[in-house]
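Excerpt of the complex: some chains, original placement.
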């Protein structure tokens, strides 16, 4: 590999604790490769476990937000935090879940110009305020969400995802975690019949 | 209670899953009261478990940072994020661990004027850059830490704590989590013989 995937030591898969190795092998099975965030965060097994537990709690739970909505929040706020890993890796997921090859670049650069619904725009308005100025979030922001049918629990989801990936963005920026080359192209093929 | 401790529903202790109730009772045993962050985050048990697992992984591990150093990072960056809960609750812990009744207010308002060591100031310089502009963190920032004896692993700890409490700050701001009244006074009594 030409470029290091982290400025910190990257553990060998064979030397990782069983549960972590198992989780990584499952991801590899599903994705066809191991996303670098798994190997690089495994440098700290306990933090790895906690991060992915938090991730699954927010990303896999039943919610008023679709899978695509959730990835959209990650891409928009990771763009605001200038986190290359998350924009590229979650951009791939966003394209796939939304079945829209153009959506990730749009959301990462300027979500106001993206091909998204007014409801999604309101969702991202809230997420960006949580990302950039959470101290000023107040009842009028919840009201703006409600106008688009978002419940308080949905607002919690938006805030939680924004916060968790704010943590992830900071770790990826500090550790210079490199996105796998595979992510850049995933989901970019135009929809058949689209 | 006059003031709500969260704008989201707060679960009754008796209705919480056993492991969470158990953890909360242990904290209550130790602190003499239940810090509101436990009750308010327990609204989402899986996120609660993940948050405190992450917290313990970073805060309880052996490290080049002392317990006081770690709380100092939390107070400084929570000040930058204008998070009342974390400034007040972790300010109390910081006073206690450092045995300095004045330190928390100093660090929360302007760490450059605080009664801290040059090593601690370098630590907070790094933490504040991770908090406010992580995309610009680079090798010169690690070098500045090394001049004060911080290893790369210590840098990871600083970044991790800053990132995790950036998440916590955002949740507390969005949910208006209220610090317990008890925290405000803890550790403020002057040191005997100090």
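By letter and in written order, the chains are A and B; residue numbering begins at 1 in each of them.
Throughout what follows, contacts are C-beta pairs under 8 Å (C-beta built on N, C-alpha and C of every residue); 3 or more make two chains touch, one makes a residue touch a chain.
Nothing here was measured: the structure is a model prediction, and the numbers come from that model.
A.B. asks: Every chain here is the same sequence and 2 are shown, so how many copies does the full assembly contain in this file?
C.D. replies: Number of sequence copies in the full complex, not just those placed: 6.
Rule of thumb we're sticking to: only the chains that are shown with their structure count from here on.
A.B. asks: Could you give the separation in Å between the centres of chain A and chain B, each centre being the mean of its C-alpha atoms?
C.D. replies: Spacing between the chain centres: roughly 24 Å.
A.B. asks: Which stretch or stretches of chain B touch chain A in the complex?
C.D. replies: Answer in residue numbers: 7-8, 43-44, 46-47, 49-51, 53-54, 56-58, 61, 81-83, 130-131, 134-135, 137, 152, 155-156, 159-160, 162-164, 166-171, 173-175.
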